[in-house]
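Here you go, one structure.
A single protein chain has been removed from this complex, and every other one stays in its place.
Showing chain A:
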Amino acid sequence: MSDDDVQDAGFDEWLDAAEDDAAYCLECPEGHASLPPRRVCPDCGATDLEETTLPDSGEIQTFTVTHVPTPAFEEDAPYATAVAAFGPVRLTGQVVDADLETVETGLEVELEITVSETTGERVLGFSPV
């Protein structure tokens, strides 16, 4: 972000909702799920998208431990990044509250919005259930 005071409409509301345990995805009438900000279903072009609450827990489908970060995560490294499936969508997040050696495919996690130790910015995170 270029200016700390300016938010990213759609995305920051989603982080707010996730902090309140009310994370959601957008679903079209065909059942295709996607993430905001979104006006049009990327799968079929439908424009009537509705918010659908995500399940409380998800499952890690792949992961990595990053040792060489971007400057925005310099103080955070090494850290684990994972892709986890939450019902109809997958999310990419940083795995928190877990020893790096214990992160693995199949691990059950819940959403936890954390902050970067480097910048203090909010970060989409996963913590083991």
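Please note the rule applied: a contact is a pair of C-beta atoms (placed from the backbone, for glycine too) under 8 Å apart; a residue touches a chain by one contact, two chains touch by 3 or more; residues count from 1.
Here is the rule we go by: contacts and distances are computed from a predicted model.
Asker: Considering the UniProt annotation of the chain absent from this complex, which name among "ABC-type D-xylose/L-arabinose transporter", "PrsW family intramembrane metalloprotease", "sn-glycerol-3-phosphate transport system permease protein UgpA" or "Thiolase" applies?
Answerer: The chain we cannot see is, by its UniProt record, "Thiolase".
Asker: Have a look at A:Ala46, A:Ala98 or A:Leu124 and name the one touching the chain we're not showing.
Answerer: The one listed residue touching the chain not shown is A:Leu124.
Asker: List every residue of chain A that touches the chain not included in the displayed model.
Answerer: 8, 11, 34-35, 42, 61-74, 76, 79, 81-83, 89-94, 105, 116, 121, 123-125
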